[in-house]
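These notes are about the structure you will find just below.
A protein chain is absent from this complex, but the other protein chains hold their places.
We just call them A, B and C in the order they show up, numbering each chain from 1.
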Amino acid sequence: MRVSKPVVTLDQVVIRFAGDSGDGMQLTGDRFTSDTAMLGNDLRTLPNYPAEIRAPQGTVPGVSSFQLHFGDHHIQTPGDAPDVLVVMNPAALRANMADTPRGATIIVDKDEFTTRNLSKVGYATNPIEDGSLDSYKVHALPLTSMTVGALAHLKLTRKEAERSKNMFALGLLSWMYHRPTTLTENFLTAKFGKKPQILEANLTAYRAGWNYGETTEDFAVSYEVKPAPMEAGVYRNISGNVALSYGLIAAAEIAGVQIFLGAYPITPASDILHELSKLKKFGVITFQAEDEIAGVGAALGASYGGGLGITTTSGPGIALKSEAIGLGVMLELPLVIVDVQRGGPSTGLPTKTEQSDLLQAMYGRNGESPCVVLAPATPSDCFDMAIEACRIALEYRTPVFLLSDGYIANGSEPWRIPSVESLPEIKVNLATVPNGENGEFLPYLRDPETLARAFAVPGTKGLEHRIGGVEKADRTGTISYDPANHDFMVRTRAAKVGGVKVPDLVIDDPSDCAEVLLLGWGSTYGPIWSAVQVLRETGHNIAQAHLRHLNPFPKNLGDVLHSYKKVILPEMNLGQLARMLRGEYLVDVVAFDQVRGMPFTTEQIVNAALEVLNV
Amino acid sequence: MRVSKPVVTLDQVVIRFAGDSGDGMQLTGDRFTSDTAMLGNDLRTLPNYPAEIRAPQGTVPGVSSFQLHFGDHHIQTPGDAPDVLVVMNPAALRANMADTPRGATIIVDKDEFTTRNLSKVGYATNPIEDGSLDSYKVHALPLTSMTVGALAHLKLTRKEAERSKNMFALGLLSWMYHRPTTLTENFLTAKFGKKPQILEANLTAYRAGWNYGETTEDFAVSYEVKPAPMEAGVYRNISGNVALSYGLIAAAEIAGVQIFLGAYPITPASDILHELSKLKKFGVITFQAEDEIAGVGAALGASYGGGLGITTTSGPGIALKSEAIGLGVMLELPLVIVDVQRGGPSTGLPTKTEQSDLLQAMYGRNGESPCVVLAPATPSDCFDMAIEACRIALEYRTPVFLLSDGYIANGSEPWRIPSVESLPEIKVNLATVPNGENGEFLPYLRDPETLARAFAVPGTKGLEHRIGGVEKADRTGTISYDPANHDFMVRTRAAKVGGVKVPDLVIDDPSDCAEVLLLGWGSTYGPIWSAVQVLRETGHNIAQAHLRHLNPFPKNLGDVLHSYKKVILPEMNLGQLARMLRGEYLVDVVAFDQVRGMPFTTEQIVNAALEVLNV
Amino acid sequence: MSEVTLTKKDFTSDQEVRWCPGCGDYSILSAMQSFLPELGLPREKIVFISGIGCSSRFPYYLETYGMHSIHGRAPAIATGLAVSRPDLSVWVITGDGDALSIGGNHLIHALRRNADLKILLFNNRIYGLTKGQYSPTSEQGKITKSSPYGSLDTPFSPISLALGAEASFVARTVDSDRKHLTETLRAAAEHKGSALIEIYQNCPIFNDGAFDQIKDSDTRDEVLLRLEHGQPITSASHGVISDERGLLEVKPLSEIDQSQIVIHDAHIQDPTYAFALSRISDSSLEHVPVGVFRDVERAPFSQLVHEQIDAVIAKEGKGQLAALLNGGDTWQVE
Partner (left out) sequence: MSEVTLTKKDFTSDQEVRWCPGCGDYSILSAMQSFLPELGLPREKIVFISGIGCSSRFPYYLETYGMHSIHGRAPAIATGLAVSRPDLSVWVITGDGDALSIGGNHLIHALRRNADLKILLFNNRIYGLTKGQYSPTSEQGKITKSSPYGSLDTPFSPISLALGAEASFVARTVDSDRKHLTETLRAAAEHKGSALIEIYQNCPIFNDGAFDQIKDSDTRDEVLLRLEHGQPITSASHGVISDERGLLEVKPLSEIDQSQIVIHDAHIQDPTYAFALSRISDSSLEHVPVGVFRDVERAPFSQLVHEQIDAVIAKEGKGQLAALLNGGDTWQVE
């Protein structure tokens, strides 16, 4: 289908779809995103939904939304505020108005603005009619009735017909922004192929929405957003959780080991379990354990057997697993612990994002219990960092934390698909013959380079040995209560983890003379990057660096920090990395914290930086 | 009984009893300690035993020892090295020789130095005879046969008779150091009252040992150690675990609440469970839970009901409890978590001491999850700090960690028994009437002073409400996903814990011009104090300060740290408090760490300090 | 029971109920709100403690005291409360994942101790809140988000498990049968000690129709075997008989003699009979006993705890702090 109305070219747009949890906003957003990715725009997304499966209809807590930011240039955040807000009911308007700047376009399903629905969320009068939206560009459309009308020829109840109104809205938006329709049509066909009536309803509503835009006077112009310049290659749109799952598969393939995922479902990590469950053809074993502890326990068991034990969870699960992770530290077995962080403490805000498990990952175990800690910066970086986590775990025989978070786990971006050949090597190097002077096997004899211990898996003839969680004697690994040995082993484990080779921190400073560094870790990369672009465009010199290795830190980190007048560190916690850096390097970083369950906006970071830059 | 041989007066002595796990060395040490305490000496003890209940007889890992340091002045450590070593078999000699300085007295049961026993621990020749102990004062006595001989009139098997040889040794040492005998006789009578034959055997052996010293030529002199000057009052000897248990009872009595101890047995914390189980007459409920999590869970449940929920454990148990402690943080309920630290990580060194759970207590939970953290300095200080922990938990409605460790838990010292009236006040202040403007109850309305929330317990009419682990709305406590509320609540919980009133840090510096501060926390107090005395005696100016409040820190701590040229911080970990202080105050403390499962010796700290002082 | 007379409304909190339309949890809530006045207790004496899951939202909707705790731990938390506050009526709300997966250990221990808890296990055979993974009661081969090729685990029978764990009261009922549900709540409330009620609960979103056979009016009466103390165990078409080994079998009424049909007795001390009943239904739900499987007397845990404390105090006198501190070997320094 081709658009015939006048076309305005935009460099970027932020669209937010908002409706009831049952209105299918996540699906609508996903589809629009896929279509947008195919057009070659760069993009980032932010799904946002309540912790209830389906909170009460028509209430503010029940609102689910999906925000998409796309443009003709490099995009690294889902956008601070929507240019276009699509709202399916009064609750969605109520919940999203505060974020929506004056002048924005608001598309409303006016059918839902009944007195009852309005009063449910505390509107005394109808905001569409009472003038309170005068400073916005409002399109109040009878979305529901138009959908029902379009489906009149199908034998559906009104309720059934109404369910397709999200497709009507999607059709309309697709028209407005010239999104291709074939992909979504194919998608619907695949999804509802076995239910022809529902398929027909969805396709009809989708096309009706498109046609409505094309035909009606209500929309005078349509918009186009040119593709973003991107490195040549084949791309796909990918979310953090999927990228992370693929990274694990890739690592196992490269290393030639079998993945064993021991996991207990938990938001927002469950999708990794779901994803890997689908990939049994890779020989992956997914074990939905009876609890968090069994998940990590079974993973350790599989690692002991020579597999790659992985456990995926979120903060409360890490808390429960911490004793078993400590066993992993003592046994010196490979173990990858994926923590898709969410709002805490306790159950906290299960569907919201946060970076507040860093210190738990570092210190949340009894005794001196060092683990490697990594954090991906973006959805697609989850792929690379998952491989890195597996590599370190396997090569150093150590538990490795991978700290993703709800924001990058569910958010997505275009990803240039790497060739398999370009992926890094992983050398597992299992023991096959005795390594002792007298023909015995010494399971705690170490590689002098990496300090990794000799690792023989059951089934290896002649290397039978026993390991355990009690302190081990150097070399032999037998139980030892010797004070000097304990001191030695505690320091050796620390040295092993401290000595893991990680790349130096890279500084981005085109001016080469910035005096202020914006430092980040994990998912704050997007907003920090975007803020840095804004600051530089407005004439400020500012350097950016992003930590993906939190333990050990890159070797050059101390020097880097000390070479700037000020280091600004935004975190979605109360300053956890700041505390680590201060403790390690005695450097007075300027912590800029927020704990709102939401990623930073670009504007927040720009303002925080300006406060420092303008001193 | 009165000693008739020449008497030499000493100012202090260190005695170590060492034997097989089955030889009753802990009992022997305990008895000698009680008798010594009664004489008015100041003292400190160090029990040291293997993790096995009874490791194989006659082997080095099976050796159990008990060291006692007593004197006519203030004693704060169990002594760096024994002046007198009592060894019951070759394994005990083997295990303890390295610690024993030349010139020391060694009393040996030569009956046990058989070829078989010697070779079991790798002695090719008999060290008593081969001259290798020439630089020691060795008393090689046929302890076993003398014991058997003394009991010949009783109808015992040889094996049964041999079991009393520890009492023979105790009797001998009691003679040597003029310990009173009535106490031990009473003790034995109480213990074995129901088994007259065993009682008779023990008493006879005990008296035979005493008489042996008095009669034989082997011992030419006996020793006396004058009482230490102590503040007037009634004293008893007390171990950290008992003092801590009594502190909990005292706090409950003062506050007028019922103790509910939810615990799962674990070394070295189990004795608190045992102690409180005996005190049912105080209305204490002890609940031996199915696991660590149930222990803390049930304690939280009891606190919710208005009791004082307590859970006692060691490091691995804390790891398991961490999710539930996070719930306590969110619910803002009183909860006292006692961690009697032991060697880690993982199972580690279960019967040895360490201070390596500090960072776990601080950060071992998901999300921003602040808890109060306290640590007692000495066995008797466990009493005061237990009361302090209960006070803060009840008054601020917050989980409080109390970090004891294996050393002070099992070690003992004389304690001036406080009068009940002198104990601090605890105000629980439960809500009984609605506190909202409209007559409603607002469970998260806070006391402006302490930020403690309003707390109504079930049974309180009209204040029915629901709480939970999901983020709570300010004031009402209902579920809230609101970003601003979350940020506010995270900061409020931090402010509440950060604002707990703790006394200023007290500095001990008689010179008033010391430039170096020796800082400590927890059980290092004794060796640090002793080192400071030595340093001052040798002409050095040095200040000492000891932290008992680790979170929040005393308000004056930053100023204190910055007012010294150097701050030396000995810790039995890899520098955990050092890391916290560096992070908080950007001060470059000199960390002096050891992780040997043993307390510091005075000498180690003196040397570490001299390295700094002599720069 | 007592003079307090309250109504359903008194037990309805002001919180908006947040379950999906059609969720079985609504009917259970409504039945509970209607039943609570029967307890004859003032609202402040009643506490609901839940874990995490859709079902665990339950306490928010009741105008009593309540705690929405963490996943799986409700029985432990509630045990602490019930033991220290025997004056309260303590209810635990849990799901098949919450109770049988992560919380399995606390459940079996609460049951063996006979802690004073009424435990309502909402069994929808799925993890609802985390959006549809198989649970420990899901039938083998179930296709879910985490088992796209079918689950492999043999499911638990919550009733068998509870009986293996020395439960003194075990029952089963169905969300949609309000009368039966209410009767079962009543029986549980009257029981002293712990009572486990398995409630089959429909999750229309992730496991819709799981219990249709036992709910639909055209199949229901054939499938349900209603357990009534002293009554023969039959459905409309079938009866339960016992073979020579005491194993129970379900046979068409036409094939058996009325006199052969087992007469239900919930009070047998030996749990074997109740266990045999629990094996009649498997996950295929061909024949499903509902009602009270077992209801025997055993001293509840908090009674034992408080009797012990009282006995100690009676014997040794109430503890005196000063005496405690001054106990042991003491000496005086002047």
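Assume contacts are C-beta pairs under 8 Å (C-beta built on N, C-alpha and C of every residue); 3 or more make two chains touch, one makes a residue touch a chain.
These numbers were taken from a predicted model, which means no experiment stands behind them.
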Absent-chain contact - pick from A:Val13, A:Leu188, A:Ile467 or A:Leu557: A:Ile467
Identified contact with the non-displayed chain, of A:Leu143, A:Val225, A:Ala298 or A:Val336: A:Ala298
Which of A:Phe260, A:Tyr363, A:Tyr444 or A:Phe592 contacts the chain that the document leaves out: A:Phe260
Residue, one of A:Glu323, A:Glu354, A:Asp381 or A:Glu413, that touches the chain absent here: A:Glu323
Touch with the omitted chain, as defined above, among C:Val250, C:Ala276, C:Val290 or C:Leu324: C:Ala276
Chain not shown, touching residues in chain A: 34, 37-38, 40, 183, 227, 230-238, 246, 249-250, 253, 258, 260, 262, 279-285, 287, 289-291, 293-294, 297-307, 309, 323-324, 326-327, 331, 416-420, 458-470, 478-479
Hidden partner interface residues of chain C, rising order: 101-102, 104-105, 108-109, 112-114, 136, 149-150, 152-157, 160-166, 242-248, 262, 268, 270-273, 275-276, 279, 298, 301, 304-305, 308, 311-312
Touch residues of chain B, complete complex, unshown partner: 22, 51-57, 59, 61-62, 264-267, 270, 273-274, 277-278, 280, 286, 288, 290-292, 316, 346-347
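Rule of thumb we're sticking to: only the chains that are shown with their structure count from here on.
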Inter-chain centre distance, chain A versus chain C - centres from mean C-alpha coordinates, in Å: 39
Distance from chain C to chain B - Cα centre to Cα centre, in angstrom: 44
Two or more partner chains touched - positions in chain B: 293, 323, 326-327, 331, 468-470, 479
Contacts with two or more other chains, residues of chain C listed in rising order: 52, 70
